[in-house]
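The complex is shown incomplete by one protein chain, all other protein chains being positioned as in the whole.
The block that comes next holds subunit A.
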Amino acid sequence: MTVLKTEAFDNAAIAAPPRDWVLVGLWIALAMVAVLWVAPFVFIIFTSFKSTAAVMGSSAFAPPTNPQISNYVAAWSRGRFETTFTNSAIITVIKVPLGLFISAMAAYALARIEFSGRKMVLVLILFGTMIPFQVMLAPLFTLVNGFGLIDTYPGVILPYLAFGIPYQVFILQSFFRGVPKELTEAARIDGASHFVIFRRIFLPISLPVLAALCILDFVATWNEFAMALVLLQDQKMWTLPLGLSAFQGQFSRDYGQLNAAIVMTVLPAALVYLIFQRYFVSGLTSGAVKG
């Protein structure tokens, strides 16, 4: 271990000469662009603490002189955040674990059980990862309306599940295929059913992948707008993105409050990302690039 470490250290010392001006220039360029990249966030947060008079009177980059928490309070009640927040939370908390569970079951069967039609199901699933649901908003409305599920939680959760399943099944089945056969063969010989093997062996070992998918799916579900727009017409059922869009429509001249509403909508997903950053990247790339 120590030997390895010193070796890596020496390599680094050889590879990087004391001062590589190209790298210094590169770093400065990347840092400057990064400042541009965060500027919108700074602008939004600053504005969210300013009164309308301060927004009109001061420069956009001037920090708020006497921060107004009142924008948040007002936006919370005028934007009906209590309702939209609750709806988003309920939908996400049901959809994400349920979707992962049924996707994992299907992925296990596709990876580990030989049956006819397996390949066809796989192609159908892979296909689903790429078709845009934005194309089918109208028939989706017709379908959900036919079931009498417009403005209900199941009415939006079921389509969310349907459009989340392909990607998750695809990633999980390619992960499951990499699990050594020996691990399950012994259990099969002992007479364990596939259900038992799935629950006792595959679910525990795939926890890191499931965690990554869980976080990706949390953000996707939390942020979804187009389907919710069509399937949730009643204000009482609106999710956060719908609430924000309506808020902008009604109160776009209350700059401080509008920006407070943006911050409150974005914050949960941003926090989840910053806390679980590591999983994000692994979840995104495990499927796409390694393929």
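Rule of thumb we're sticking to: a contact is a pair of C-beta atoms (placed from the backbone, for glycine too) under 8 Å apart; a residue touches a chain by one contact, two chains touch by 3 or more; residues count from 1.
Throughout what follows, contacts and distances are computed from a predicted model.
Choosing from "Fe-S cluster assembly ATP-binding protein", "Carbohydrate ABC transporter permease", "Protein FixC" or "Response regulator", the protein name stored in UniProt for the chain missing from the display reads "Carbohydrate ABC transporter permease". When the omitted chain is restored, the residue from A:109, A:179 or A:211 that touches it is A:109. Among A:161, A:214 or A:237, the one in contact with the hidden chain is A:161.
Of A:91, A:125 or A:210, it is A:125 that touches the chain left out of the display.
Set against the missing chain, the residues A:26, A:93 or A:183 yield one that touches it, A:26. Contact between subunit A and the unshown chain involves residues 12, 15-16, 22-23, 26-27, 29-31, 33-34, 37-41, 43-44, 47, 55-56, 59-61, 102-103, 105-106, 108-110, 113-115, 121, 123-128, 130-143, 158-159, 161-163, 165-166, 169, 193-195, 198, 219, 222-223, 225-226, 229-230, 240-241, 244-245, 248, 252, 255, 258-259, 261-262, 265-266, 269-270, 272-274, 277, 280-281, 284-285, 288-291.
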